[in-house]
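For this view, one protein chain was removed and the others were kept in their places.
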Amino acid sequence: MTDFSSVTCLTIVAESIVQERLVRALAASGAHGWTLSMAQGQGPSAHGDVSDIEGGNVRIETLVSPEVAVRIWAALERDFFPHYAVSAWQYDVKVARLARYSDEG
Amino acid sequence: MTDFSSVTCLTIVAESIVQERLVRALAASGAHGWTLSMAQGQGPSAHGDVSDIEGGNVRIETLVSPEVAVRIWAALERDFFPHYAVSAWQYDVKVARLARYSDEG
Amino acid sequence: MTDFSSVTCLTIVAESIVQERLVRALAASGAHGWTLSMAQGQGPSAHGDVSDIEGGNVRIETLVSPEVAVRIWAALERDFFPHYAVSAWQYDVKVARLARYSDEG
Amino acid sequence: MDLQESLSLALTNLTSPPVLAFVLGLVAVAVKTDLRLPDAVYQATSIYLLLAIGIKGGVALRESSASDVAWPILAAIVLGIAIPVAAFFLLRVMTPLGRIDRGALAAHYGSTSLVTFTAALVFLQASLISYEGYVVTLLTILEIPGIIVGLLLAQGVRGDRFGETLREVVLGRSVLLLVGGLVIGFLTGPVGYARVEPFFGGLFIGVLTLFLLELGMLTGRQLSAVRQAGPGLIAFAILFPLLAGTAGVVGGTLAGMSIGGAMVLGVLCASASYIAAPAAVRLALPEAKPSITLVSSLGITFPFNLVIGIPVYLLLAEAIGGWLG
Amino acid sequence: MDLQESLSLALTNLTSPPVLAFVLGLVAVAVKTDLRLPDAVYQATSIYLLLAIGIKGGVALRESSASDVAWPILAAIVLGIAIPVAAFFLLRVMTPLGRIDRGALAAHYGSTSLVTFTAALVFLQASLISYEGYVVTLLTILEIPGIIVGLLLAQGVRGDRFGETLREVVLGRSVLLLVGGLVIGFLTGPVGYARVEPFFGGLFIGVLTLFLLELGMLTGRQLSAVRQAGPGLIAFAILFPLLAGTAGVVGGTLAGMSIGGAMVLGVLCASASYIAAPAAVRLALPEAKPSITLVSSLGITFPFNLVIGIPVYLLLAEAIGGWLG
Partner (left out) sequence: MDLQESLSLALTNLTSPPVLAFVLGLVAVAVKTDLRLPDAVYQATSIYLLLAIGIKGGVALRESSASDVAWPILAAIVLGIAIPVAAFFLLRVMTPLGRIDRGALAAHYGSTSLVTFTAALVFLQASLISYEGYVVTLLTILEIPGIIVGLLLAQGVRGDRFGETLREVVLGRSVLLLVGGLVIGFLTGPVGYARVEPFFGGLFIGVLTLFLLELGMLTGRQLSAVRQAGPGLIAFAILFPLLAGTAGVVGGTLAGMSIGGAMVLGVLCASASYIAAPAAVRLALPEAKPSITLVSSLGITFPFNLVIGIPVYLLLAEAIGGWLG
């Protein structure tokens, strides 16, 4: 039987111009990996259609330990939410091979 | 510390021909925003490979309050499920900045 | 009112070269459907940038009954985790029209 | 032209790269190969094709005098309305299909096929028969009205969704690109067009080849539906092109077109669409079965026109041109 | 050239396929059509355009003698630094905009517009006026410095993010593609270029047409912001091109360029960017309002240059060439 553990899945949708910065922020916060895909979107912010300037949004998912999630949120609130079109949300998921996603694994 | 609230994440996968109609339905139901990406897929319905006609599926995520989610499901059941290739599911997620996603925020 | 049931949403991210094999494994495990999108990513494994060889990763979501999920995990652990760059995780979601996703529905 | 020449030209049609790519798509599905043009590229391809057809139609329109094109355009519009109506009622006689599927088929046959059109021009060039430059304008014009008439027949003007549907089709991507292209081509004329010709002209058949590779796979996945189609639909998919093609030839001749031009209008009328029509039908008539329309228009009518239809419409144009011309 | 000729050439500019596609994009938004170039294709399009400009600039550079191009290149660099500074301070006088938005606009006007440049060349060719082949090198060179100066003016060198930003811009995609292309073009020369000319040369205006279709939609979604722009910004968007264009013509003439060449340098200076600048500004100055820069550069300056600016800069080049030449 698969041996499941619980980790946090944090999803970030942002105008794609900040993709590189976001990835650097994830790495700096201790994430072990991430998955990106192209997206478009609309949101409530006053940023308007800014995402179209660079060809849409990027949607990033990263599975991390709760501690790392806290650090990523802090980075988002400091460096991204005030300036860029960004949404983020998180929920708990089950994974096998915990060590791939968390230092404690 | 980040101040989290709970909202509903509703994911809809549909043949991309109905993308515009779905987005209009989300807005009419009170969603504040949504994220789209391109997808392909297969499902149990008799629609066959209809999604290929317009170049695949669209995958839409929208974070909404539970009330808005109810309205969206009603729209899906009335205008989309009977006619088009559509799947939808929902789960709860944590967000910061609740006001971006919900009228109550 | 919508009549909700709970099913498992299993997300698999893998180098896109194994897309066809993964889809066959899902079908063989009893999944009724799946949604694919293109993705890129980075992870902890020693596989390096292998995903770039075939133009990135594929991200697959499949809504299944818990029993089918168990079979898919077994297939992942046997045929995919040891050889390819793959991540997978699961969580519970609510759906309408349960019969579309589960033999019990 | 004798029979042998004619056969060898039919063979030329069948061995054009777009047609062969279509067959390769069928083969890919048959041998279960995981080939797929990425959706983003497929969508860009159809944007390109529609815009390019529109632009070329516009350039050709500008190069023609109003008096030359007025009657042929009128003929095209009348045929674009009459043909789906005829298809709709003929299908009631020949097949057990319901209103919705018949309307869907009418929309496809009311519109036109790019590859068949291109094959007809190649055929004429090989036969050293001249035709009017504005036939590409007629192609652009014929893309749309048949679709709207077909949808109308299926839904009735009272259909509760009809207003929304009409808006979606008329203000949709396909019409915007075709009509927008037409206007761009007309305004920019041959001088402006020359600067984009390598893109919109030179690449056209090549891009069409990729598009038909994908379309072949799409059709291949539906081929099992041929058996369900029934003999009535198969008969329709062969007879109707002959009927509509004759109507087109007569219309073109009456409108004063040359033998080559009348034959091309016949081909446009005889052929069924697979770029603009499937999307509009899917949106407006989701109950229609795509397998039926695909198998009929791409599985049967398409090859029939390439091999038998095109030479027949030319013979017709020569004969009718003799009587009426 | 008399007024009528001049007007008819202005009309030619307005009816070039890229400009008409831009208008079609505006129309698409106005009629709420769901048209959108897939993001993957849009991104590939901008990679293509930047690389193609770079390569062509490099090939042209290699074909010129160092003594011919040294002064014009120096003039371009000086202008690329001076123009955004002038824009930044003029905006302070003419508009109530804050430092950030003024820096953003300075970055856009410091860079250049491909379509306006292309239109200028068409204008010269139609007027049978010759120009130096290396003007495309000047275009490549002028793409970047204005952006950096604009960002600097907005942030100040002490801005806490400035180091990171500079690195992101200088080592970013746009610069890599332009400079990389320049080097590729220089090293491969006309012989190597000939083998990729059908791709990087032949398709260029066609791809630009698709790109401007998308840009038209982007601008269309921002057009409501024109009202907010205020009379000061509108005046700036018309006056500044004249000012910068004059500076470019003078600079080109002093650097020893022909009348045609000086006019092209004037056009480069007068025009505002929409390929490299918006992305750099968005990254470095997220507080700047994209609606302001888009409306000003694409909504006002772009059409102004096409219709009025280009003939005016030619008259200026003829007059100034007479005095200084």
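Letters A, B, C, D and E mark the chains as written, and numbering starts fresh at 1 in each.
Keep in mind that, in the parts below, a contact is a pair of C-beta atoms (placed from the backbone, for glycine too) under 8 Å apart; a residue touches a chain by one contact, two chains touch by 3 or more.
Here the structure is a predicted model, which means the values were calculated and not measured.
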Displayed partners of the chain not shown (whole complex): A, C, D, E
Option touching the unshown chain, where D:P96, D:G163, D:P190 or D:G206 are the choices: D:G206
Contact residue for the chain not shown (choose from E:K32, E:R195 or E:R227): E:R195
Contact set of chain D toward the excluded chain (per top definition): 12, 15-17, 20-21, 24, 27-28, 31-35, 37-41, 122, 198, 202-203, 205-207, 209-210, 213
Residues from chain C at the interface with the omitted partner, ascending: 15-18, 20, 38, 40, 48-50, 52-56, 83-84
On chain A, residues whose C-beta touches the chain left out of the figure: 19-20, 38
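Heads up, the rule we're going with is that only the chains that are shown with their structure count from here on.
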Other chains in touch with both chain B and chain D: C, E
Superposition of chain A upon chain B: rotation angle, C-alpha, nearest 5 degrees: 120
Reference chain E; chain at largest CA-centroid distance: C
Pair of chains ranked first by number of touching C-beta pairs: D-E
Centre distance in Å when chain A and chain D are each reduced to the mean of their C-alpha atoms: 47
Cα-centroid distance, chain D relative to chain E, in whole angstrom: 41
For chain E, residues that touch 2 or more chains besides their own: 34, 38-40
Chain A, residues touching no fewer than two other chains: 37-38, 40, 91
